[in-house]
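Only a single protein chain was left out; the remaining protein chains are all shown in position.
Letters are used for the chains, namely A, B and C, taken in the order the chains are written, and counting of residues starts over at 1 for each.
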């Protein structure tokens, strides 16, 4: 009923933690058995270790939060040697999120991470600013995103999912460009760019000034984008943005997602992923659905074609 | 302490209802004295009457709502003859929001509306799809928005504020384009494009499928955009998006707004505008601020230059 | 029409998932017609799931002397779920009374009225029946429910006039649809409130006598300012072409607006 098969990913259920909200699994592993999860998306890996941004790095917003962690991570090699062995002890596919400031960073990181037997797929985080191109984000120009995707595909030993930024005028153009360039799947969405200002200090709350908006607040934007994109591409979508319940998971499937990731909600309820996984079968039964795959894109697929 | 002077608008305070959330004032006028308001932005006027979209037209989201009213309005002439006389009875500047599907619609509507002595300024709603350009929004292509702004400026008897859509990759480019084209001010932001799906019917909740996301959920996005734009343009910004308290008003000023509009919150608390206006002086006093204009852009203006 | 904090005076489960809520406050003294409604801001409980918009609920009956309103609602989603968790003593932000209700004076003195209700469309008919019987009008009620466990207020309605209960599954009263019994009733004016298919069926059957129907639409403001609830008039020549369910309705003369 919950099994899902995507390029490189045979999942016992479609629910995974989102990148950056679960580190490399150890902390949550002390709270529950990670084997319950459909997959695990690990924190963004960069070629070299990064400390990230100064604090404060998070701020609360109505039904959401802002973060500007700044891709803190110990670097690809350390991740492979120090972090992945822990996850190798579980029977859960690992998706490695990779990031960089230049194309060559991404390519080298992709090559290293995809070579690890623990990693089943890469998730290309194209929301990072491209230092060589004057800080413009890789994820806002279709041609740049396509070029990056093609280069990473060329070296990756595993399927590549491209994680789209929602901060664009035309999300369909972005999706089509990376599909054309060889992406095996899409992850949608990354955070919306936002800011909060502290009335007392009169300065932005985050040391980095702007941050990424996540949580339930952004769910309607994510649902809209997945609804639009899923009708225009032929690769599967891992949906995310504000998921906090089994009902939300179903809404994402109806919009066009084939799996989902849970980010911010892990901070609010550390047991949320297993809770959602346990609630899903009952919710599907109540809707008369015997296979969650039947729901993919049902909000736009014609009514008579089952799972069409 | 609260007086604000913007092109065409001498406001006793900087708080006004946002377009589409206050109709033409009559309903709220039965609840409180509209003379308390800084200004009133009336519902979008189009050249001819429009019925708008089928229902359901609204849906709730976490800390927000979606709407797809579809610009229902009785048309410019009816508004002038039937609706504006009521507002003429108040000592409150009226801002006329105008919309259209082609440049010529906008131009004719602008000409008519700006000629009314009751109207002190126009607010150009460029989030509408441009039928002649295959449905692309006027507000997503800087050149198109600039052309529209210039044409409307050419016929308008009153200052023109351009209301920017947040659904773009580069909000600063949009703002600069319309400033260059002669805009007297900016309104930011219009709604984010979003969607909700009904689990029972498996279809989008809104008959129009997608709708505009408003309310507190979008405030961080609006604050970020105003922060970015206000540093790059020399025209004032009317800020909006999720405002529901005097604290929110102050946050908008710190980000770079010179006045604010309250939309969705009017539905939740019909007395919210006067409440905010009455709370503002106390909040400013608590922060040691004697003139709200001193706060404009203080989150980015250098610390030693007062009101610089 | 005012906004105030009303105090919950009673919260009682009266059928499967259906609650009767009593609220005390000044709004109870301002109700002018049965069929008006209130727009309620339901208090949230958890940060991640809180209602934002107000919820429209019909006024079932009103006791102005004791400043008390009675509402009856079904738990269908988040807002009604949270509403059902409120207890006596708690305060709820209520905006009302709103809208135009059932025209009681349409029934000639000494005449007879028919009320047709389905599910949670039944409650406002109770206040209407009270108002009509106060005027000496003879009332007949045809009330439809899904099943035995969904029925409420049968005795209350029966105390005011003849009351025919239908259930979809025949578990109580007659099995079938409310329209089956309309032909058996004698009446001068009919009033209906319930789900859309029921309203359409009733409108198809009652074509010769005055009929008033109460409609539902998703609402924003609840008092005419946002046009969330606009429906087309049936008459294409109508000068406005639309009506707002929240303030021109929710009760309309059958045929005035398109049922949707």
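Please note the rule applied: a contact is a pair of C-beta atoms (placed from the backbone, for glycine too) under 8 Å apart; a residue touches a chain by one contact, two chains touch by 3 or more.
Computed from a prediction, not measured in an experiment: that's the story for all the values here.
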- Among the options A:13, A:46 or A:67, the absent chain makes contact with A:67
- Task: Name, in rising order, the residues on subunit A that touch the hidden chain in the full complex.
- Result: 20-23, 26-28, 30-31, 43, 49, 51-52, 54-65, 67, 69, 72, 74, 215-216, 264, 266-271
- Message: For subunit C, which positions touch the chain that isn't shown here?
- Response: 41-48, 50-52
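Operating definition for what follows: only the chains that are shown with their structure count from here on.
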- Item | Interface with the most contact pairs, given as the two chains involved | A-B
- Query: If you average the C-alpha positions per chain, which one ends up nearest the average over all of them?
  - Reply: B
- With centres defined as the mean of C-alpha atoms, identify the chain lying farthest from subunit A. C
- Whole-Å gap between the CA centroids of subunit A and subunit C: 46
- Item | Multi-chain contact residues (two or more partners), subunit C | 48-49
- Residues within subunit B bordering two or more other chains: 61-64, 215-216
